[in-house]
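Working notes, beginning with the structure itself.
Removed from the display is one protein chain of the complex; every other protein chain stays in position.
The chains carry the letters A, B and C, assigned in the order they are written, with residues numbered from 1 in each.
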Amino acid sequence: MVIVMKSNYTPQQLEEVVKTVQAHGLTPHVSHGVETTIVAVIGECHTIPSDPFEALEGVESVKRISQPFKLASRQFLPENSVFPIDGFRIGGEEIVLIAGPCSVESRDQILKTAHAVRQAGANALRGGVFKPRTSPYSFQGLGEEGLEYLAEARQQTGMPIVVEITSQTQLDLMLKYVDVFQVGARNMQNFNLLRALGEIRKPVLLKRGMSATIEELLMSAEYILAGGNHHVILCERGIRTFESSTRNTTDINAIPVLKRLTHLPVILDPSHATGHAEYVPAIARAAIAAGADGLIVEVHPDPAKAFSDGKQSLKPETFAEMVRQVKAIAEAMGRRIAPVHSLVQVA
Amino acid sequence: MVIVMKSNYTPQQLEEVVKTVQAHGLTPHVSHGVETTIVAVIGECHTIPSDPFEALEGVESVKRISQPFKLASRQFLPENSVFPIDGFRIGGEEIVLIAGPCSVESRDQILKTAHAVRQAGANALRGGVFKPRTSPYSFQGLGEEGLEYLAEARQQTGMPIVVEITSQTQLDLMLKYVDVFQVGARNMQNFNLLRALGEIRKPVLLKRGMSATIEELLMSAEYILAGGNHHVILCERGIRTFESSTRNTTDINAIPVLKRLTHLPVILDPSHATGHAEYVPAIARAAIAAGADGLIVEVHPDPAKAFSDGKQSLKPETFAEMVRQVKAIAEAMGRRIAPVHSLVQVA
Amino acid sequence: MVIVMKSNYTPQQLEEVVKTVQAHGLTPHVSHGVETTIVAVIGECHTIPSDPFEALEGVESVKRISQPFKLASRQFLPENSVFPIDGFRIGGEEIVLIAGPCSVESRDQILKTAHAVRQAGANALRGGVFKPRTSPYSFQGLGEEGLEYLAEARQQTGMPIVVEITSQTQLDLMLKYVDVFQVGARNMQNFNLLRALGEIRKPVLLKRGMSATIEELLMSAEYILAGGNHHVILCERGIRTFESSTRNTTDINAIPVLKRLTHLPVILDPSHATGHAEYVPAIARAAIAAGADGLIVEVHPDPAKAFSDGKQSLKPETFAEMVRQVKAIAEAMGRRIAPVHSLVQVA
Partner (left out) sequence: MVIVMKSNYTPQQLEEVVKTVQAHGLTPHVSHGVETTIVAVIGECHTIPSDPFEALEGVESVKRISQPFKLASRQFLPENSVFPIDGFRIGGEEIVLIAGPCSVESRDQILKTAHAVRQAGANALRGGVFKPRTSPYSFQGLGEEGLEYLAEARQQTGMPIVVEITSQTQLDLMLKYVDVFQVGARNMQNFNLLRALGEIRKPVLLKRGMSATIEELLMSAEYILAGGNHHVILCERGIRTFESSTRNTTDINAIPVLKRLTHLPVILDPSHATGHAEYVPAIARAAIAAGADGLIVEVHPDPAKAFSDGKQSLKPETFAEMVRQVKAIAEAMGRRIAPVHSLVQVA
C-alpha cells in the first residue's frame, strides 16, 4: 500500500498517518520528494482496508500495490514518468540519445567527441572519470580533471553530461559538475550508493546488473525513489549468458517487460549489450522498435586508440549513420528524436 | 577449405580432387547439391595453399573458410541465399510472416486460423502435429489426421504449410503433406534427423536450441547443407537464462551476428522467445528492425482454450495489429512484407 | 494420483479402474511394468477423494502425488529404487563405477581399456558407437562393428556394457549387444526415443540435458517409467553457464535435490561436467560425498590420440588413483565400491 500526501499536508498530519500505519502492525517508510511526500506501507496489508487511511486529514490518495517494488510500479503511477534533463524531456514521445566515450582521456578527446556527437544528433554527453576496471592495473580514469573537461564540453555544446559514480564518497565533488548520475552494472546493488543518490535531486541513470533480474533492477530503483529522488532512468545493457559471440546478451524482452511494470523511462546501451561496434546500429534500431525511450552509445574519435572499450565504440561518422537509421525507426513508431542543443560557444 | 566443382564436371575429375585432398593428409567430404557439387576439405588446412586444388580440372573455385562451419558461411557464399517457398521468396528484400497455432487441434480450428492469419497478412501457415511435450501425460498431437487438416487449409488459402518433424521416421509420411520442415529447439542437435533432412529437397526451418550457441546452430545447419539440401532457414527463438519474467530471453544480438556469419535467411519466433502474448508485437518489431528476414508467430482463435502455448498465442485481431506495426518497421528498413496468397477456394 | 494394481489383477478389473477414472473427468495412463501395473491419473484431482478408487477390486493402493512427475517421485515410492545390472546392484549401498572411452575406436583400444578399468576397479564398461558430434565432419562412430568389439570386451571381462543410443531406429540392433542404454544430454528431450526405451526391459542411463532443469530431467525419466520400464538411472553431467574455465558447470546441488525428489539412482559424469582430466578426480570425490550412487568416467589408453574427448579422458593409471580416492570417500559415507567382476577369459 502507498499513501500519497496532499501537497499542503502538515507535519502533524504526516505523523498521524505514520502512527495509524504502525497501529495496524505495519511499517511506514516516508519518502519526501520534490513535489510529493509518500508513505510506503510494508507488511501483510492484503486484508487491511484502505478506508481508515483515506479518511485521515492530509491524505490525497491510497494505492494498493501487489509488487515488491512500490514507488517504481505502474500500479502506483499508471502514466509514464516524464521529466526534464536540461533542454529535453525523457519518458515521453521524444527519443533521447546519449553519446560519448567510455572514458574521458584528455581535454582534446572529449571536446572533439562532444562536438561530433552533437552534430550527429546526440542530446547528452557521456564520459567516465572514475572507471570500474576488472584489473587493478588498467586505466582508472582522470577523476576531477575529467569532470572539468566535461564541464567545458557542456559549456561549448550545451549538452548535459552523464557521468558514472562508483562510490557515495564522490558525490559532493560530482554534484558540482554532473547533470545525470550514472550507476553502472557492477554497482546496481551497491545499496549505500543508491541510498545516497536517493537524497539528491538530479536524475539517476541506473544500469541493470549483468546478472540482475528485472525485478531486482526495479528494487534498486526503489531504493532511490524511496529516498525521495523520483527521477530514475532504467537502462538495459545486456546480461551475462553462455553465448560468447557477443560480450553480453541484449535482453530486448526487458524493454516491453519494464514498460509494463514501471512508469519510469527505459533506455538501452547497445555498446555494452553487444561489445562490437558493428552490431551496435542493429541493436540500437531494435531497442527503439521495442519501445525504448532512448539510447546510450559509446563513441570515440579514434576507437583503436581508446584507453577502454575501443572494440565497442563507434566512430563519429558511424554514429551519425546510426542516428539516421534510428530516426527512421522512431518515426515508424510515431516518435521523434529529441532536438539537438544550440551551440553555446564554438570551440 | 571448400572446393566448388564446375557444373559440368566429370566423375573422374571429382575422383582426382578427392585423391589430391587425401594426399595432403586431409579428409574430403563430397556434397551433391541440386545445382552444385562441392568438396569440403576437413583438417588443418590453414597452411596448405589452395593452388594445387585450383589447378585441377573440373574445379570452379576454391574458398578458404576459417570457421568450423563451411557451407553455411558467408565466406563461402558472400551473397544472401534467397530461395522460393511456394509463392514467395525468403532471404531477399521481402519479410516473410509465418503464423498459426502451436498444435493442430481440429479441422475447424486450423481452417479458421488459416483464413484469419492469411487475411491479416501471413504468407505461410504453421501448425504442429507431432508435439514434443515435456510431460508424457500432455497432448502429443493429432499425427496424420492433423496433416490432412493442414493440407486442406493450404488448399483453401494457398499458403504453404510449415510443420515440425521430431524423428526421421516421420519423414516419408510428412513428405506427402509438408512444404517446410521445422526442426524444433529440442532437436537442433538430433543429428540423425538433420542428416535425414539433408537428403530431401524441401526447405528446413531450423530453430536454435535453448542453450545452443550461435556457432552450434550453424554447425547443425551444416549437417543439412552437407547432405545437399541448401534451403535452410535459421530461427532465433530465445535462449535459456536466469531471467524468469519471460519464458526465454530473446537473443536479439543473434540477428546481426548471424547475418554477418552466414548467407542463410534468419527469422525470429517472438512467441517462444517471450512466452507472453503481450510482449510478442514489441519483439516482432525489434526483430525486423535488427535485420531479420521474417517471423514465425503463434496465433490461435481462442488462446484461453488452446491445448498448448495458449499464454503466448495471439488472437487473430492482435496478430493483424502486429502485422501493421511490423509493416511500418519493414518500410523504415527499406523492405516490405511478402504479398499474401490469393485465395484458392473459400471455405 | 497413481493407482497401483495388485499383482494378480484381471483385465476386467483394470478396465473398471480406467472407466472410473474417466467418469471423474480425469485421464488414465496405464503403465505395464515387469512387476507392477500402474495407472497414472492426470488432471485436477486435488479435490477428488481416493476412496472410490481404493474400493475397486484389483487395486493395491492409491497414492497422491503433487509433482508433475508421478512414477519418478519419491511420493510414489518412498524407498530407494535398487535394481541389478548384470553382477551388481545400483541405487543401494554400493557405489557403481562405469568407465571406458568416449568412442570405441578399434578392437585393440576397447579390449585394452576394458581390462585396464576392470583392474582399476570399474564395474561396467562404457563406449560410444553412434557419436552425436557437433560437426558433420567429425568421427561419427564405428556402428555395429563397435558393438561387436564391446561384446568381446564383455565376454573377456565380465563387465556389462553401457552404450549411447541416439535414435529409436538403432534399438533392435543394440538390443542384441547392449546391457545399459545411455541417453545423451542432447537427446534428453527426444521424446520418441524415450518412448521407445519405455518399451524395453533393460536399464536406461538418462543424462541431464545441458540446459535442462532438474524437473525436466525427471519428466523425461517419467516418459520411460510410464512406458513400463522402471529401471532408470539419472546422470548429472554438468550444465551450461557463463563460466568458461570448464566445459560445463557441475551442478553438484542436483545430487541432493534429486535424492530428495526421486527414488531413482543418481550418478555423476565428472568427465563432461569439467571437460579437463585434471579436475575429474576432485569432482568424482565431491559427487560421492554429496550422495551420488555412482560415476561414469571417460578413460582412454592414450588420451592424446583419442578420436574424441581426449582432453577430458583419464589415463588408466590416473583412473586407478581416482578409484582409490573415491573408495576413501565412499567409506567415510558408510558405503563401498561394488566389487569388480571376475575375469571370464583373459585376452
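In this section, contacts are C-beta pairs under 8 Å (C-beta built on N, C-alpha and C of every residue); 3 or more make two chains touch, one makes a residue touch a chain.
In this text the structure is predicted, and so the values were computed from the model without any measurement.
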Which of C:Ile3, C:Leu234 or C:Ile252 contacts the chain that the document leaves out: C:Ile252
Per the touch definition above, residue among A:Val178, A:Met210, A:Val280 or A:Val326 touching the missing chain: A:Met210
Identified contact with the non-displayed chain, of C:Val30, C:Ala151, C:Ala286 or C:Leu343: C:Ala286
Residue of A:Ala226, A:Val266 or A:Ala289 touching the missing chain in the full complex: A:Ala226
Hidden partner interface residues of subunit B, rising order: 211, 240-242, 244
Subunit C residues touching the omitted chain (full complex): 211, 213-215, 239, 241-246, 249-257, 260, 273-274, 278-279, 282-283, 285-291, 328-329, 331-333
Missing-chain contacts mapped onto subunit A: 27, 29, 40, 42, 68, 70, 132-137, 166-169, 186-187, 189-192, 194-195, 209-211, 216, 219, 222-223, 226, 240
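By definition in this document, only the chains that are shown with their structure count from here on.
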Angle of rotation relating subunit B to subunit C [CA atoms, steps of 5 degrees]: 180
Distance between chain centroids, defined by C-alpha means - subunit A, subunit C (Å): 50
Chain centre separation (subunit B, subunit C; CA means) in Å: 33
Centroid spacing, where centroids are CA-atom means, of subunit A and subunit B in whole angstrom: 38
Multi-chain contact residues (two or more partners), subunit A: 241-242, 244
